[in-house]
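Below is the structure I would like to discuss, written out as C-alpha cells.
With one protein chain removed, the remaining protein chains of the complex are shown where they sit.
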Amino acid sequence: MANAVIQIRDLVKEYDTVTALTGVSFDVKQGEILGLLGPNGAGKSTTMKILTSFISATSGAVTVDGLDLFANPIETRARIGYLPESTALYPDMVVWDYLVYCGEMRGFSREECHDRIRKLAGRVGLIEKLKEPIHTLSKGYKQRVGLAQALLHNPKIVILDEPTSGLDPNQIVEIRQLIKELGKDHTVILSTHILPEVRQTCDRIVIIHKGAKVADGSIEQLEGNLNDTHELVVGIAWDKDDRGEPLRQELAQIASVRKVSHSHGAALPIKHQVFEVDAKKDVRSEIAKWAADGGHAIIELRRRTLDLETIFQRITSEA
Amino acid sequence: MAAKKSTPMTRKTRTRIRTDALVMLAATIGVAVMVNVVMIRTPARLDLTTYKVHTLSAESIKATQALENVTIHVYISKDLPESIPTQFGAKQTLKGVDRAFRDKLEEYANASSGKVRIVYAEQDYPNAGSIEEQAEAAKLEMFSSTEAKVEGERVKFARYALGATLHYKSVQEVLPKALEPGYFEFELTKRLLRLKEKYDNSLLMKDLLTSGKKVFEAVRACNKSLQAVAKPEAEGASVGGLDLKSASGSPAQKTLKALKDGRTKFDPVCQKVGPVLGQAEQSLKGRNEFVDNLVQSSKQFWNLYNELLRYLSGQGRKEVPPEAAAAQILKLCANVSGEVERRHTTLTDSPGQRRIGFLCGHGEFCPFKESAPLFSPQMISMIQKNQMMKQIADAAAQMAQSIDQTNQRVGDGLFTKQGFSIMKVAPNKPIPDSVAALIVYAPRGKLGPYDRYQLDQFLLSGRPVAFFVQNYEVSINNMLAPTELGQDPSFTLNGIKQTNTDLPELLKNYGIVVNRDLVLDAKHVDTIRVMELINRNGMKFQAQRDFPSALIPVFSEFDRSHALTRSIQSVSVPYTSSLVVDPKLKNDSRFEVHELIKSAPEAFVKSDGIPVNPIALTKMALAEPGNGPHTVAVTIRGPFKSAFEGKAIPRRPKSKRAPSPFPRPGEEEETDADRELAKRRRKTSGTGQIMVVASNLGIEGLSRSEVLTDFNALTLTKFSVQGMKQSGKWQANFQNWQIRIGQVSHLLKDNLRLLANVMDWAVAHEALADIRSKGDTRRPLSEIKPGDARNMRLISIVGAPALLILLGFMRFRFRRRRVVALVDELEKSQG
Partner (left out) sequence: MKQIWVIARRELASTFDSPIAYIAATVFLVATGLMFFFGIDGGQDFFEARQATLRPLFDSAPWVLAVILPAVTMRLVAEEKKTGTLELLVTLPVSDIKIIIGKLLGSMGFLVVALVLTMVFPAVVMSVGSPDVGAIIGGYIGLFLIGTTFLALGLMTSTWTHNQIVAFILGLLLCVFFWTATDALIKLAFDRPPVALRLLTFKTQFAAFAKGVVDIRNVVYFLTVTAVAVAASTYSLKSRNWR
C-alpha cells in the first residue's frame, strides 16, 4: 500500500496476566479518518498507546511514515499528535503557558509557539480560556486544550482516544465537527465506542474485539457486507386480541420469506399488530400484494437497514 | 539503527527495550563504582580556605623531599571509639580522625615523590601481636575510651592507639598520639625536620651516642637478669604457703636466698657495667651534659649493685637485716634503671636540639620545679618545736608542692612533650652558653641592672630573645584574705594594678617603646569568664559566666610576610599594652622590622580610669573613640647597640643571706676573675633578633615567692595568730592566681600555640610556626549588643522564610500578567 501512513503488523501486547492484543494488523492511509471501534477493554487504547510509544508491544511491528516505531520512537512521536483518553493536563498551569510548554517541547521557539497558539486557538474555540488556569476549565474545554496540544505542531497523524467521552451533547457536536475538519489536512485515528460518532466522522472503521481485529472497511462496505439479509417491519390493522397469529402464519407463506416473528401490538391510532419479517430478498411488493388480496390494511411497511449499531452488536456478540 | 529498520517485524520489542535498559543501568553502576575506585588513588583537591589550612605547606613538602627513604610506621586501632573523655568531663570526638590521619600521611607520601613510605601496622602481621601491643612497643601514647570492656574476669578500659613512628637511617621520632587533625601537618613536618637535624648532628657526636648506648644497654641487661633471678622466688613464696619446711622465712628472705643462689646467673652480666662505665666516664666526661647525666645515673646503679653484692656476701652494714636491704636495693635498681633509660632517650633525642632558656626569679612565668627545699635545716628544727608552727608550715609545704607540681606539669605538657628543650635560667648569674635562645616571660618584678646587662649581652651575641611584657595585672574578682580568724573568705571586685617591671626601660634602648597603657576595643572582643557568687533561696553557690571584655581585644591584623603570623586567623590577647617601634629603625634598611600583630582601628589605649566590672567596661569602651591600630607584637632583626654602652658593667648583686627562705645553692660571690672575663667578653654592638609581645597572653607565672609572701622563719616564729593570718593570705594568693588564670583559661589553648610559635621562632623554626597556626581556626565575633543579637536571630530565622513567602506571593500575583496581555491582544485582533 503505497500511501499507507501507518502500517501495523501482528501487534501483540501481553500484560502480566492479560493479553490485550493478540496480533492485530491494519494500515492507515494518508488523509483518512480511521475510527477504531470496540467495546471497553477490547484493545483500542492499548493499540493507540503503542502507536504513540507510551508503551511498547510485546511483539509485532509498526511503521509510522515509513519509520520503524520501536527503533525510532522519538522521530515517530514527532509526527504524531496525541489526545489521550484521560486528557490529563497540569492543573496549575495557565492554558497559554501549557501550550507554549508543549510547543517548546516539540522544538519550537517561544515566538513560534505564540504564533501557532494564536492560529489554533480560534479553530478549537479556546480563545476566551487561554488565560485561565487549567483546573478552572470544564471538561469540554479541557478536551479542547488537549486537542490544541495535539495539533499544535501540525502533525501528520492525529491520534484521539475517546475524544468525546464525558462531554455534553453540544460539546460533542462541536468536537465532531472539529475532527471532520481535521481530516482535511491530517491523518486521524480516533477511538470510540459511540457509534454515531463514527458514522458522522469516519472514513473507515476498524473494529477490535478481545484483542483482535474483527472488521475493517468503510461504513458502506461494512453495511453492504451484512445487507444480504433483508428485514422488514410490517404493521397490519387487526382488532382481535390474539396477537395476530393468523396474520403471521399467512405472512410466513409468502415466497422467499424465511421467518416471521411477532414484534408487538399497538392500539393507537388504530389497533394493529407489528411483525418482523426476515426474507431472502426484498418482499415489500409481495406483502403489499398479499394485503391487497386479503383485505388487510397496512399501517406500516418499512425495510429495516442493518446499521452500524447492529453490525457492531452482531460482530461483538457472535464472538 | 539501519539493521533495526530493515527487519522491523521480527524482534520481540518488549524484551529488547528491557534488556537495553538493564544494560544501561548496569553500565552506569559499573562505571560509577569504577570511577570511585580509580579516584581513591587520585588525590586532587581544592582548598578554598583563605590560608590553605588543609593543604601541605611548601615547607612540609620541602621537608619530605629533603630526606631519602623515610619510613613512617602507622598504628591505628581498629574500631576506634566515637569519642574519648578529656579533661573537665569534656569529650573529644574521634569521628573521621583516623581517616584524616591516613589522608594526611598519604598526602605526604604523594608530595615526597617516593621518598616517604607509609607502612600500616596490621593486626594479622605474623608474630606481631595486636596493633595496640605493637603501638605500645613503639612507645606510642595509648588512650582509652569511656566504654569498659570485660576481659576475662576483669573490667578493663579498652586501650587504643593512633599515632606513628618516623624512621630515617639510624634515628627515629615518635608521634605518640594523633588526635587533632588540624595539627597533623604540624606534628609530622616538625618530626620530619627533626629527623634530619637529629641525624646530621648525631653524625657529629657519633662516639658519644655509641658509648651512651653501650652504657645504657649494659645497665638494662644487668637489671633484667637481676630481676629475673629475684622475681620467680618472690612470687613462689607468696603462693607456696603450704610448704612448711621451707617456710623458714618471709618473701624477702626467699628473695635473698634466690639472689645468693643465682649469683652466677646475673653477676657475669652485671660485671660488664663497671668497665663500660669506666670507659665512658674517662673518654666522655664533660663533653656533653646528656652523656654526663646518663653516666651519673648509671654510676648510681653500679654503686647500688655493688652494695647488693656486699649484702649477699654478708659484708653489708650490720644494723640492717640483709634480706630487707636486698629487697630495697632491688627496687631501687629497677627505678634507677628506668631513669637510665629515660636519660638515654633524652640523649638520643638531643642531637641538634636547641635549648630555650626561661629567665626566672623576677615573677616570670617559669615552668620549673623549684630546686631549693622550702625549709632550711635550721628552720626545720625550729618548726619541730612548735605545734602551731608545724601546722602552718605543713600548709605552706603543701602549697609549695602544688606549685611545683603545676609548674612541672605545665613545663612538661607545653614544652617538653612538644619537643622543645627548655631550661631554667637563674637570676643574678651569667646566662649559660648552652642556652640557644631566651624567653623573658612577663616579669612582674624588677630585673635589676645585672640581669639586664646579661640580657643585653645575650641579645648582642646573636641569639634570639623573646620578651613578653606585662605592665598591668588585671583581676576582676579577687579573694580577700580573712582579716579575722575563722572568717569565710570573701571576694572583692578587684582592680587593675601596675606591675614593677623594668623591661620597658631596657627595651627602649633597642628602639622599642612599650607604653604604660592597655589596649581596649569595644567592637572586637573576646570574653572573660567571671566567677559569680549566687545567693538563691539561701543557698550560696558559684557559677561562671562569660562577659565580653574590651580588655581582651581580638586581633586580626597580622603581618602576613612573617612566618610567625602568616596563617594566624585571629588571636585574643588579654591585657595588652601598645608598643611603638622607633621610626629610625623602620627606615633603616639594616633593620628588619615586622609589626606582627596590630589591633583594629577601632581600638584605643587608656592607662587609668578603666573599670573592672565587665558591664561598666563595655559601656565605657563603647563611648570611647578608636585611635588604633595599635601594634602589640613586634620582631626586629638588626645591628643593635648595647644598652650599657659607655656604662660600667653592673656588679653582680650580693646574694641576700638569711632570712631568705630560698637559699640558692652555689650562689657564690662574684670574683675578680669573673669580672675580668665579663670585661673581655663585653660586646658593644651586634646583630640580634628580638621579639616583643606586650602581653603575657593570659599565662601567668606561679612561684613560691609570689604565693608564699613574707615566708620566713620570722613570720613563722612570731605570734602564731599572725602566722595563721599569713597562711590565710597565702591561700588567697594561690586562689587568686587560679582565678586570674580561670578568667582567661578559654583563651589559653590558642595563646599557648602563639607562645609555641614564638618558641619555634626562637629556635629558628619559623616555618613550623606557620604550619602550626593553620590548625588554629578561631575567629571570634566582634562585640554586639544583646539586642542586636536578638535582631539578627530574628532576621535570619523569621526573615528568610518571610522573604520566601513574599516572593511566592508576588509570583502568584503576577505570573499571569504576561499571558493575560498576550491573550488580550489576541482577542482584540480576533474582534
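Letters are used for the chains, namely A and B, taken in the order the chains are written, and counting of residues starts over at 1 for each.
Assume a contact is a pair of C-beta atoms (placed from the backbone, for glycine too) under 8 Å apart; a residue touches a chain by one contact, two chains touch by 3 or more.
Every value quoted in this text rests on a predicted model; they were computed, and no experiment measured them.
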*Which of the visible chains would the unseen chain be in contact with across the whole complex?*
A, B
*asked:* For a quick check of understanding: of A:23, A:84 or A:217, which residue touches the chain that isn't displayed?
replied: A:84
*asked:* Which candidate, B:119, B:137 or B:804, sits in contact with the chain we can't see?
replied: B:804
*In the complete assembly, which of A:105, A:173, A:270 or A:292 touches the absent chain?*
A:105
*asked:* Tell me which stretches of chain B touch the chain missing from the display.
replied: 14-15, 17-18, 21-22, 24-25, 28-29, 31-33, 35-36, 39-40, 42-50, 53-54, 78-79, 96, 99, 526-527, 546, 556, 569-570, 777-782, 784, 788-789, 792-793, 795-797, 799-801, 803-805, 808, 811, 815
_Touching residues of chain A against the unshown chain: what are they?_
15-16, 49, 52-56, 74-75, 77-78, 80, 82, 84, 86, 88-93, 101-102, 104-107, 149
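By our rule, only the chains that are shown with their structure count from here on.
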*Express in whole angstrom the distance between the two chain centres, defined as the mean CA positions of chain A and chain B.*
92
*Spell out the residues on chain A that touch chain B in their complex, using ranges where they run on.*
9-10, 56-63, 67-72, 94, 96-97, 114, 118, 121-122, 127-128, 130-131
_Interfacial residue positions of chain B with respect to chain A in the complex_ = 1, 4-5, 8-14, 16-17, 815-816, 819-820, 822-824, 826-827, 829-830
